[in-house]
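One protein chain omitted, others in place.
Let's look at subunit A:
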């Protein structure tokens, strides 16, 4: 199942703050299901990368302690017309990708 990503970015003086909102439950694997007495199985995004025109700018790894529906903000060096891509995957193999063109 594809993971939904919403991304915004605006270029100011050769730098762009990329803001992304990701829809994901981020289940850490430590939270108990009181009905069954067993923990909810872990399901969280663990690898995230930001690419500028296909070149890796940010390579990130997360644990289950990142909040539900994560927000990520990073600043990249980029100009108008550049393509910014976010690729991510969770520990169960679900993936998400989103590309925008900077204005």
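In this text, contacts are C-beta pairs under 8 Å (C-beta built on N, C-alpha and C of every residue); 3 or more make two chains touch, one makes a residue touch a chain; residues count from 1.
The rule is simple: contacts and distances are computed from a predicted model.
*Asks:* UniProt protein name for the omitted subunit, picking from "AzlD family protein", "Transketolase", "Thiosulfate oxidation carrier protein SoxY" or "Sugar ABC transporter permease"?
*Replies:* "Thiosulfate oxidation carrier protein SoxY"
*Asks:* Touch as defined at the start, partner being the missing chain; which of A:5, A:76 or A:102 qualifies?
*Replies:* A:76
*Asks:* Determine and list the subunit A residues touching the chain excluded from the picture.
*Replies:* Touch set of subunit A with respect to the missing chain: 15, 17, 19, 26, 28-34, 37, 39-40, 42, 46-50, 52, 55-68, 70-78, 87-89, 91-93, 95.
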